[in-house]
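Structure in structure tokens, see below.
Part of the complex only, each chain left as placed.
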């Protein structure tokens, strides 16, 4: 079974969709389409009646909804559903929700952020999970790479199909998450002849015969649209 | 509703103006026009009777007014109004003003700089807010990226339309603020054939169909003028 991304044309690059219950990393510079991609992914899931969860460290639910309201894929209406959960880890409400997951079955009342998030995600039957983003997660992790590795390992063993936004501007300087994830999608912004050329590229997708070319991607009224037949020259 | 920038030609690049109550980052090398842009933005607001606030860490009000007095957009006259507030965070007066916001409703008399600034901004009905600059803010934040993220998150949730000056010379090495902001505008200075070519580029603008080309920008008597029909080749 394949999980459809909700982004027109994209699934053709990865054999029809994402393999379920795996961890995928979306990387690219500011304004390259990472957030819009995740919103379309969530909208697709909600249209199918799936449980979707959006975990962020810097956005309110209102901001996200407003930002996506100019597109026609129905984010506002779809997310106004019990199947959608939004968690801002730094808001008072978000902290309160998380802390409910810090009292385990026994005496240990101290749990790491990783443990709390994972316990919270596991308590729901989340089908699609978004984490925005690794740059911010690193700020909250006391010991950088080590905790990040634990967190990513835990996500990989969960039941959700997870998209992790990973800020990254140089397509050749990889981070831990790129090596650990099952798949890596890179969004390109080329400054060319005074303008911007956009592309999307599947760098890695374990167990899938992928199209690794940089394919054209555009922002349209309906959100991101990939043209799997057009290669972007670098 | 769109917020007009006050910079001739610029609003054509972003669908008629900035979306209100959001956070925008202006980046670029020294002398590229960041400060002049913010002065024109403030002047535009004051002409419309809006509340404007300018928070800086290195400039006196007199210096800023003098620097802008050679332009014809009327900065000196317009800012001589109760609608304009100027706050230098490192001057004795600026510190005094801020400290009034450190006594909250209760016992906690210790507040972070972020809390004080946000409380101060929120105490006025600020429509347009300028923060100059991230480089200097980082000096005042005890724990760099973490506090900066808190500060930016707080600004995003405030009611002002905010321009944040972010020193940055390499258009491909982004900082936290570029990922967190709703929009990013980059000012280019190209050394070409012994001279300087200037350009402005909208890198990112959530929820807006933007023109991402590098457009020509010039310093004129009336301030910065963007020519939205001329692309600058890189």
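All chains are identified by letter, namely A and B, in their written order; residue positions are counted from 1 within each chain.
In this section, contacts are C-beta pairs under 8 Å (C-beta built on N, C-alpha and C of every residue); 3 or more make two chains touch, one makes a residue touch a chain.
A quick note: this is a predicted structure, and the numbers were derived from the prediction, not measured.
Here 2 of the identical protein chains are placed; the entire complex in the file holds 6 of them.
As a convention for this text, only the chains that are shown with their structure count from here on.
Copies subunit A and subunit B of the same sequence differ in orientation by 60 degrees, per CA superposition (steps of 5). Annotation: 30 Å between the Cα-based centres of subunit A and subunit B.
Across the interface of their complex, subunit B is touched by residues 29-31, 35, 57-60, 63, 66-70, 90, 133, 135-136, 139, 167, 169-170, 189, 191-196, 219 of subunit A. On the side of subunit B, the complex with subunit A involves touching residues 145-146, 149-150, 152-153, 156-157, 171-174, 176, 178-182, 184, 199, 201, 203-209, 212-214, 231-234.
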